[in-house]
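Here the structure is laid out as structure tokens; the discussion comes afterwards.
Of the protein chains in this complex, one is absent; all others appear in place.
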């Protein structure tokens, strides 16, 4: 007999377990099931920094958080409502995030002497009452799983045990009324061919978990979260690195130029290299270089040859590319540099997000070397941001930095698939003819864009030499003339500044229209900031929000927007980098909210910071 | 019979000729002669970028400008009063700098068909009246020299010809009443041993030139420039790179630490490596690395071992060191990085000065990676700046950037020799004992300076491991804890910010005390800015001047100083980098005067910019 | 190695003394554990005080090594360990300096520093943990991965011909070149001993299994129970191998190496000290692929002036000649004049 169903508007679930427990798979399957129900979703995996820290150890804990709701949501959520902890270490490292009264589901079987020790528990937390403030469901997941799989041919007891994550998924699916069919299909597809018995075991475990929910006493009610009223259309769930990769392929198609990626593996950017390596039938060439310098250099060489040259990395590697980017600035060739920001300085915390590289990409080169900078605001937005960055690079013949971060890179959200027809045409023309009475002047600029002609090898009559030494205006010959250097320095700067007329104005979201406080953000903090603004507004506060996609140049109306408000708050995952830029350029006494913890900003904390200003 | 002597307060002479004509030697000898007369001096060599461009060609021209006066001067001077041009190319490339009415001395013999062609002269400028507005003295320097050297055994006619620079020097020495004895001694010392006949030839040429002045009609008067009233004491003429090298050796002595220099040759920094390589008896170890990354890395390794680790370079090389500096920031080890700035971006104009790297050294690393920055203001000031930079690095266990530029590096001025006793004690103590009940905590900070203990290998009981991953406060163990990362990020920043209490306040030079306009500068522009202020004041304008030695942190009174004035002008050899910093930090609506020409700022132009503000 | 390496005090160190309080964080079954154990067991015999020993590493799984050695240590940045070790060794000849690195760290991003350190013959020892894969970044191919290797970054197979680390080192003028196998503790210890005794830079390739991303890459020598695949190199001895040492190596007149019968007259006698690097190079070309056998042990071990010794000598000579530097005198050198 069915149990009562309780309606919920949103739920935040976190699966946590040992690296070996398959939490990422569990989480992403729960995500698929949820997506199909039409909820809005936002997910955030939390990998351990180590490859495989010792089983059961604290550094070995792997987590996956999923936020789903019947409205459009903006973040994976600050704190979970439900925590599934597969072992003591997972409990230890995650319990502090669970608010009092939250639901806690643990695998009772895992709370044995050795595991408790490894997690640093003197006594079993399930027994010492330390969890009394939570709704604890201690379920013997392992033994129940093993029991359910008895008698399946060819499945070792080890393998049977390892299916416990599917048992947990089944239980959660029942609890929140998710259909388990898609997961069953997935499991068949994944193991069916090679090891049908494993497929069977996992499916059985999944179903057993689901059934367990229905039958056991421990769960009195089940929950339902109605579909969200999202923009109609075809959706798919996508991470930032996937979206960025697809964006590059789209840019290649839309520009008609072959894509060349020069990259050296580094967390959290490696996935882009790995993703693109799979699209060779799109004419994509991926080159795993000996280091980041070579990766960038090869991309410059490819650009000289007429390809869409791209190089991807993260902090320590981005820094190494600087000299090569300086060359590209002198050569005035199109080039895209993707910086998937991670916590630093130096090696820092490689798997954690940060917004620490804004000033680096703007100023991290010798002398005056201006570059446009574009930043993505959400996982799926990486697709559009990549196309926009390529558009600017190609049209203005300049290196462009695209900023993402470890949170966008690995986080996922539903993506309303664009129709290919609607994608912008970003094609650009190569020079084919001499441009000054029979001669070719490689630095004769387009008076509109100030871009120079792009003449690629193989074009008869346009043979020319370019290099990193200062060059004479128009001819591009080496020049040490003082006035010429001053002129060229200003021309390069004007070219980039001029892009302001070619990008949209800064939009402000100010529902009431009478806010006195503006919250300005950029990049990956869009979700938490928008969520924070909602909270403040729900609480009756008036606040306006604006979010920058272009960091250089700024949208032409930025100063005007900023001056409209009494107070400007700039939340960042750094110590105030955009803040510096805004104060310097617009002399606005903006203030920052800064957290440098290697975690996405928490909407609640940002909301408090806003409220403090609003109520002043 | 002696000619009438005219008194002058100051003179600016420029020698210009082919790379092969020995203009640098001529200039430096004229400088020595002048120094001994007690004039104040400022010199600026102007090398061709090529090693040896073809003889007689425009790119092959080499120049040396000397400014001497009976008062304390600040710059090599904007434009020469006297130009000595040894060939048509030298005339062509320099004549535009000579103001109308200026004195021009040329080697008539060199104005032959081929040379004129190479310089791009259709007709001989000595004959087409194009020089009518100058006081032209066309002297057959070559033939006169050759004539004078007739009959010297073992001197080829080629060698005789090449002595013409000494003839020119003799003539100039006579014209300005300089003693030629020091040059005679110099020549004996230089050639006497190996080739006495060459010494003789040069001396003869020198004397002949001097005598020619006395006897010829072309020069009606001679000039005298009285000694300058300089601070009494022992002086020597010194270039910025020499002074910087000596400063490093002094820092080594004053800290009691052996000096280790890791460097890769690059213009205009190479001279420091070359200079220091000559001081092995001071325990100086110079390591010419395979590249700039290795040079910086080796310096970090040396610092880990307890040496005074230094690395030197210029733009393109400084950029390559960034990742290693980031590591040093995490390791919190002392390290000095000297950036001899040159015109960029990319390879740019390697021999020309610029102030383009300020934002680079401040922000050119991934994530929040604060570093102190010190800048030298004049050639001799490089000595003190180097010691100060080392003091900060050692006391605060941090990498420090020292900024110089191609103008300071190669320019020279008289240096009042410091008395060694007066040099600061910058010694620092290594950790020798465990610091927390029997254990050693490598990141337990001094609560005053926030510096961590420096425990070097070889110290029993303090064995520890450090690295580029984020580390736990106090213990220094690897930590991914969010709050710890936020804390450490702020601690590293506070440590550097705290240095403000350990550096002098910003001094303002405001003779009248009622100026409304402040001119703020930093680094190598001190001379031109101070000279400009003098001009403005001479012209009755009131202007205050302040010059920053510390760019990070700023002196604690900087904001207060800036706010005292109605207008703040910031002249820079870039597009406004200090300007950005000042506006961002103090919200002061300062304006910039910016020239990016690869030349030192011209006092006259800066003065105009000041006047424009003063008169508003 | 420092003569007073013991820092005076008597040493009674054991492997345990070299363990740190840090939890070792490699995957279960990682070859790095065996290397760590062998190193900790070997260290005491060096007779060098712990505080006079330094391990420097770059980034990678292998590069975690210093955290687990209770000596001084630096976990630096990717590929730069040899450069950092150079600065340390040159300023501190009294220390015993070791570099722990991976095939990506040493041969990909760090290739240049490696070959320059080897030609300079700076006095530190380089242990290259070669698992023929990028472990820490989760399984992309490395410069030692075989051609056509299918990895995360090469779904259709890698396109670049791999380095032979020993050939590269010998081509870079290395004075000491050796190879060991992670699980062969005795063999590795011999090699470590020889490396430690060699004054100058020593290059040791260690075959290291990465069970997670490149399992079984070295089974041909790791599981070589009867030793049919290992060609043990012993200085001064004829190179015989295979089952009951029935095979041997002989050098063709063109310099390349071929198999021959154990009793062949021309059996190659190993000479690690040979003034020409040609023999060691030829041996480095003998691989499982080309000859069905893999030489293990010391390929080359020759004397050559050591960079840090030469530098010390120059400093001494300069001081000898010009006396201890006198700062005041230095500042006052050159042409000076007085203004009264």
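The letters A, B and C name the chains in turn, as written, and every chain counts its residues from 1.
What we mean here is this: contacts are C-beta pairs under 8 Å (C-beta built on N, C-alpha and C of every residue); 3 or more make two chains touch, one makes a residue touch a chain.
None of these values were measured; they are calculated from a predicted model.
Across the entire complex, the residue among A:30, A:121, A:260 or A:526 in touch with the chain not shown is A:260. Interface note: of C:279, C:298 or C:330, the residue touching the hidden chain in the full complex is C:279. Of the listed positions B:278, B:434, B:511 or B:539, the one in contact with the omitted chain in the full complex is B:278. Checked against the full complex, the one of B:33, B:290, B:368 or B:470 touching the unshown chain is B:290. Listed here are the subunit B residues that touch the chain not shown: 50-55, 57, 59, 264-267, 270, 273-274, 277-278, 280, 286, 288, 290-292, 316, 346-347.
Mapped onto subunit C, the footprint of the missing chain covers residues 108-112, 115-116, 119-121, 143, 147, 156-157, 159-164, 167-173, 250-251, 253-257, 266, 268-269, 271, 274-279, 281-282, 285, 304-305, 307, 310-311, 314, 317-318.
On the side of subunit A, touch with the chain left out of the figure occurs at residues 32, 35-36, 38, 182, 227, 230-238, 246, 249-250, 253, 258, 260, 262, 279-283, 285, 287, 289-291, 293-295, 297-307, 309, 323-324, 326-327, 331, 417-420, 457-469, 477-478.
Basically, only the chains that are shown with their structure count from here on.
Distance between subunit A and subunit C, defined via averaged C-alpha coordinates, is recorded as 40 Å. Distance between subunit A and subunit B, defined via averaged C-alpha coordinates, is recorded as 46 Å.
Residue positions of subunit C with contacts to 2 or more other chains are 59, 77. Among the residues of subunit B, those touching two or more other chains are numbered 323, 326-327, 467-469.
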